[in-house]
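Shown here: the complex without one of its protein chains, the others still in place.
Order of writing sets the chain letters: A, B and C. Residues in each chain are counted from 1.
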Amino acid sequence: MSFSYGERFRVTLFGQSHAPVVGVVIDGLPAGIELDMDAIRDFLSRRAPGGALTTARREADVPEILSGLVDGHTCGAPIAAVIRNTDAHSEDYAGYLDTPRPSHADYAAFLKHGEAHDIRGGGYFSARLTAALCFAGAVAIQVLSRRGVAVGAHLYSVADVKDEPFDPVNVTEADFKRVRANALPVCNNDIAPAMRRVIEEARAAKDSVGGVIEGAATGLPGGLGEPPFDGVENVLCRVLFAIPALRGVEFGAGFAASAMRGSRHNDPFLYDNGVVKTRTNNHGGALGGLTSGMPLLFRAAFKPTPSIGLTQDTVDLNAKANTQLTIHGRHDPCVALRAVPCVEAAAAIALLDMML
Amino acid sequence: MSFSYGERFRVTLFGQSHAPVVGVVIDGLPAGIELDMDAIRDFLSRRAPGGALTTARREADVPEILSGLVDGHTCGAPIAAVIRNTDAHSEDYAGYLDTPRPSHADYAAFLKHGEAHDIRGGGYFSARLTAALCFAGAVAIQVLSRRGVAVGAHLYSVADVKDEPFDPVNVTEADFKRVRANALPVCNNDIAPAMRRVIEEARAAKDSVGGVIEGAATGLPGGLGEPPFDGVENVLCRVLFAIPALRGVEFGAGFAASAMRGSRHNDPFLYDNGVVKTRTNNHGGALGGLTSGMPLLFRAAFKPTPSIGLTQDTVDLNAKANTQLTIHGRHDPCVALRAVPCVEAAAAIALLDMML
Amino acid sequence: MSFSYGERFRVTLFGQSHAPVVGVVIDGLPAGIELDMDAIRDFLSRRAPGGALTTARREADVPEILSGLVDGHTCGAPIAAVIRNTDAHSEDYAGYLDTPRPSHADYAAFLKHGEAHDIRGGGYFSARLTAALCFAGAVAIQVLSRRGVAVGAHLYSVADVKDEPFDPVNVTEADFKRVRANALPVCNNDIAPAMRRVIEEARAAKDSVGGVIEGAATGLPGGLGEPPFDGVENVLCRVLFAIPALRGVEFGAGFAASAMRGSRHNDPFLYDNGVVKTRTNNHGGALGGLTSGMPLLFRAAFKPTPSIGLTQDTVDLNAKANTQLTIHGRHDPCVALRAVPCVEAAAAIALLDMML
Partner (left out) sequence: MSFSYGERFRVTLFGQSHAPVVGVVIDGLPAGIELDMDAIRDFLSRRAPGGALTTARREADVPEILSGLVDGHTCGAPIAAVIRNTDAHSEDYAGYLDTPRPSHADYAAFLKHGEAHDIRGGGYFSARLTAALCFAGAVAIQVLSRRGVAVGAHLYSVADVKDEPFDPVNVTEADFKRVRANALPVCNNDIAPAMRRVIEEARAAKDSVGGVIEGAATGLPGGLGEPPFDGVENVLCRVLFAIPALRGVEFGAGFAASAMRGSRHNDPFLYDNGVVKTRTNNHGGALGGLTSGMPLLFRAAFKPTPSIGLTQDTVDLNAKANTQLTIHGRHDPCVALRAVPCVEAAAAIALLDMML
């Protein structure tokens, strides 16, 4: 359904990078839920640009509620919220419809929409829409929290600098909070300087770097998921790929599982204080498309920001000739950094839709 | 929608491993399309058990058409097809509801369905349902083929034995045919002996191994996909994860992209005989959730078969105590091997649904 | 989604009048529900041809279960069931693709599907598919029954012969049972002879008659429905119109409400033994798209069978000329008669999907 997702917690996104707003309609929440707007604003501020490692675009990303709340409580009507686009420099993008930026959506969008594509700021392909996704995610996280489910993520790696992973068996909400309290969203603060350096070096070289985000959810009931087409992995992937620049998703041991033998990869069941658990968690909390009751664990790989300051080869679609392009717009040197709350938001949306 | 997928090419699966049949309903094909039933049977036979490297379960997997075809042509009504389950040994599975097999769906399915779960042969979690998926995929492949789209896959790796990848820029349908003609579905036949060996060694050790499958599609029009929630990656993942034992999916450079700089990962556009292409294909044919016109490229990581002959730790849910389990049923030592046509089928279903 | 309906109780139909089978896949039922197969067969027999007032086509309509049940209980996998087509006379239909029968789907289906349309017995437009709908409905009725909900219907009128309506305020399941026990599905057996006569007179005149069916559901919880697009009326209409020959649906006072003043149409609330009810039930149990707790009441108008023995004007699409046609196939003189269980089935499917 393109801009809509969900059967019970239904999210519809709208907006473009340089439209008046980006926004979201959320339908399906029971009436009477109190929403903590401060927590939503805090969540959005984690995604908002700011700091030395992000784009120079400056926007406060304060959401405005258009419907669905009465005295801060859901009333059964859809929640509509918008976030104004206040720092758009449309003139920066004039030429990209004809000379598409390598590894951006420009050319593919031209093939789909023709000259009518809104190229300004990347139109609806812009990561700016993740502000609306994060609004929905922040709402989902609150509702999940009251059901005992916590969602968290951290920068698992940037280029070749690796953070410490979540403990696959014993990760808790406290770990998520610790990550959020850090200046860089990592588990092990000791690697923060190296991670900053690799990002700053890329920026200094007019270049960019990729990264991997690890996400987790705790407190999920077992048996959640509707395989084969709507198992927990299917739906998490479907929502995660709404985040631009994502190139891969893996669960539990993931790609590494392909090099293991079964005797090493299988997770033995055991009773732990009367509760069935697994000794290891190579399955990442998902078996047969269903949650197992163990922490849900996945990793999402982000490509390096396609916008770089170095001159690149491209084509001139008008002249039907090869040409070169130098991008002068504002951009993040590492999209994975600001994607951390987006990954949490996407996971929360997918999980809440399964739980309602 | 659980057992149904698609908005235009709509596939509904049914059946369990030890039900009378597994089957599929396909709705949405235009009337008047002639289906080549021999090609469908050939496709199913690639998935069917057989040969030294697969399970001892022996089933011919010949589909029976229940509706939707008149004189071999679609008539606008849904195509329903079933494949009979003829070699089911239900008694092998009696105890697994109480002592769940590690890394199988048994325990999670018990949490979802309770004692009523059909544990025989794994019930609907069985890879047996991929026979029905492959029927739908074989139909999709024929329809895609008439629109100039070809879909192929090969065993990219088993354990640490790696095949040669598809040429990301120049892969063609001829490469897919070459793979299919091989006894093992690989690009480079020279690695076949090593691949066989690593599988046979695992089986001899009462163990199993994982593997990675690379999939590709050529001839796709550019601009296909409905991001953010139904971009080409979203929907491919959603259908691929209908295949049991899948643990990760990546597109183009995938996880490796996370370690690259943008200047290395970006794919420069260029004119090649008047056609816009990219010099490299790290984007895997998908930009912004849309096809770019370059070959679509992805990899799917499969875990080692969870059924192994070695004794494993598990729990006795009745006794609420730890126990051990030795699996005696028939199983494949490497599920990735027979998953190759399943990956093609899943990709074809997803792509045709986007194209119709 | 064409042949599929539902988000929680998901029904997918397949088959054509002269395909090997008509069938249905039902997905979404919780595991562990025991189904009474005798009750399902009884329900199907109410729709099956038989008796002086129906078609000469003779089929037992015994369903065959292909998947989803273990020892008569649901197991979480989809239930697939088929009903064999055993008395098809395909040769009767040869010419109708070129000389379409007035007020049948023939011509419209030709516009949609071209020559590939399966004209035999009307293909998938045949009321034969309601056998599959009734299977799903019979299952839904059993599940609803355990939740205290009963669904019933009767022949409200045939031509100008009118039955007594259900008591809008006090109708109960006992009334539904009384109707089912009658030879003709009417509330007031005294009108049965007149109703029979008007049908037999039409048949004797090589003609047909229309009729209206009144449906009701009792025991529904209040507040059910998801307006504006999936309120109780929206979804009931959507499923009811899967029954061929339906021309209109109204709720409560329906079309008659348009001629009333509000003071007469409004239903005053009152406490009746501590329960909120309405004194009258002009609203038919649905207010604002939600159930009100009062009996749900609706009427469905069926046109006269389009197949009549009288010679009719039509066109010869080959010759592009006007021509005449005399239909010799077997047909019911009053489709409304056998549509009574279909209306119950459709209502049950819609209601259960809302309740699960």
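Here is the rule we use: a contact is a pair of C-beta atoms (placed from the backbone, for glycine too) under 8 Å apart; a residue touches a chain by one contact, two chains touch by 3 or more.
Model, not experiment: these values are computed from the prediction.
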item: Shown chains that the omitted chain touches within the full complex; value: A, C
item: Of C:L13, C:M195, C:A217 or C:V343, the one touching the omitted chain in the full complex; value: C:L13
item: Omitted-chain contact residue, chosen from C:P49, C:G231 or C:P295; value: C:G231
item: Selected residue (touches chain absent from view) among C:G76, C:G137 or C:G211; value: C:G211
item: Interface with the unshown chain - residue positions in chain C; value: 1-5, 7, 13, 100, 102-105, 107-113, 124-125, 129, 133, 157-160, 202, 205, 207-212, 221-231, 233-235, 237-239, 241-242, 244, 246-255, 257-271, 274, 276, 278-279, 282-284, 286-293, 299, 301-308, 310, 312-315, 317, 320-322, 336
item: Interface with the undisplayed chain - residues on chain A; value: 1-4, 7, 10, 12-16, 19-23, 25, 27-28, 30-32, 65-68, 70, 73-80, 82, 109, 112-118, 120, 123-124
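In this section, only the chains that are shown with their structure count from here on.
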item: Mean-CA-position distance for chain C and chain B (Å); value: 40
item: Rounded Å distance, chain A centre to chain B centre (Cα mean); value: 26
item: Cα-centroid distance, chain A relative to chain C, in whole angstrom; value: 47
item: Multi-partner residues of chain A (each touching 2 or more other chains); value: 7
